[in-house]
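Every protein chain except one is present and positioned as in the full complex.
Showing chain A:
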Amino acid sequence: MSTERKASASASASLGRSLRGATPRLTDLASTPESPRTPLARTATSFYGSPGGYRSEEEYIVLELGARFVRGGLPGDSTPRCTLSFGPEEQRRAGDYRQWDPGHSSQRRKRRRGHGWGQDHELYRLDVSQADLGLVEDKFERAMREAFNKYFVLDTKPRRVMLAIPPKMPHPLISTMLDVLFGSFQSPSVTLLSSPVVATVAAGLRSALVVDIGWAETVITAVCEYREVHERRTVRAGKLMSEEMAKVLNAALDNEADAGAPPANLSFEEADEVLTRVGWCKAKPRTTRRSTYSAARSSLIAEEFEDAAEAPEPTIAVPFPRHTPPTDVEVPFSTLAQPAESALFAPDTALCEFDDHEWPVHHAMYRALLSLPMDVRRLCMSRIVITGGGSALPGLKARILDELESLVSQKGWDPVRSYGSASARHERIMSQKRENLQLRSEEGEDKVPDSLGPDPPLPAGLQKPEEDPIDAKLSHLSLKNTPSASLIGGVIRGVDTLGAWAGASLVAQQRIKGIVEIEREKYLQHGIQGATREKEISVVPQRQSMGPAVVGRGAGDRASWTLGVWA
């Protein structure tokens, strides 16, 4: 009896998928866009019109996983309900209440022996060879327990999970997180979403160059039609910025201190707080051509910064309650922009000195764009989405876009940076081509009115292509429904996103099925090894008859699952 029920449950669940059939992938099914239709209500009735008993399974929670924070909330919300961090205070034993001790906030924490900068605040690091996965599991489990008990306060029904994680997350880490979600929180299924893709969704786009300035790395992902097509990463990100900020502040503290005092050694917490509160990023220096992003609007103030010749240099009083003795230091406002400058753009280093993993952000973006196919590049370069924790620094986005634009205008899209000894020849060829073109066009203009004479015909490559009215009509028809704004391409343009969490929330709200959906039973049986090797699994349900035969079909259309981009 129970097996029968289960079978019918899964069968109707599989049908439920076609009900929600909201994915763009369903589009190869027949449809008549012009015919009248009922809007797909959120409360669609279940199979045979009875109120569904499986509604509970449809409820999701949305999580976004980062190296230092986990965000969690419910679909349809614009902001997550909680943002949980993994600092040392969150890792204390139960019953250890020292963080409420009045003196605690004035004590500076020392970095643990053998720990890197800010390592105490990380949930995971991508290098799993030295990571203690058990500890990652402990941390994640505790954070999730807090999220469920304090912020979600849901009823007892198990919830499906939409989990946005970076692409290229190592399998052991994915497996650890899934263990927690399936084991401790009994989720019936976990859908993995790739965070650059959902960030694209949250920007309202289909294709984008997503620049995620995260903790350990900046990941640049080219997304085309909701798919990752190219990825490039660089270590110039939040961690380096806060380390630079600590250097700047240490220097400022040492300046203030009496001679002979021990050199200041700021903790990560202090440097990070200063960076997130008063850190900023200078606009691009005006030595090169002013581009749209700095010149655009209300740049009177921006000019003021750039001149930097104000008589008394503005300073910011930064308190250091954890320093001995506690002190307020006047830090020149311009130095607070230095960390972002040196960590992300490294203007003082020659390009040849960078290793492959430490390109400045704008160069890495340029290289990413360069390696894209031309039409994808056209789409991506005018849809640049800068997201991630580091991007909150005021002025940073405009600076990155500016730098990128000037790079493009300098170099064009020529992958060869230097022609070496052949550069003269290259120059010559290029100029010749240009001259030829100009000449021909001038000639052409001159010739057109009196083209009766038997002129030598233009070479085919220089002739104006014949315009086919039918082609034009077809392309016009296909674009009839698309407004011109979404056809833009070929210029550098930044688009704001609401962030990966909001994207995942949107996806869950529209009930879109992910490619990587992992069912609890199947995971518990085989673990992460149970995934099929194929990266793509069709989520389009096979056309089924609606007779009672379907009920007996059993296992549904997802006999196997895949890890998609993570495979």
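The working rule: a contact is a pair of C-beta atoms (placed from the backbone, for glycine too) under 8 Å apart; a residue touches a chain by one contact, two chains touch by 3 or more; residues count from 1.
Methods note: contacts and distances are computed from a predicted model.
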item: Chain not present in the shown complex, as UniProt names it (candidates "Exoribonuclease phosphorolytic domain-containing protein", "DNA-directed RNA polymerase II subunit RPB11", "Leucine-rich repeat" or "Dynactin subunit 4"); value: "Dynactin subunit 4"
item: Residue, one of A:414, A:427 or A:496, that touches the chain absent here; value: A:496
item: Residue, one of A:202, A:515 or A:565, that touches the chain absent here; value: A:202
item: Per the touch definition above, residue among A:127, A:155, A:258 or A:348 touching the missing chain; value: A:155
item: Sites on chain A contacted by the missing partner chain, in the whole complex; value: 15-16, 18-19, 21-22, 24, 26-33, 35-41, 44-49, 76, 78-81, 83, 85, 91-98, 101, 109-110, 112-114, 132, 134-135, 138-139, 141-142, 145, 149-156, 183-184, 186, 202-206, 272-273, 276-278, 280, 293-294, 296-299, 301-302, 305, 314, 316-319, 333, 386, 392, 394-398, 401, 478, 481-486, 493-496, 498, 502, 506, 509-510, 512, 543-544, 546
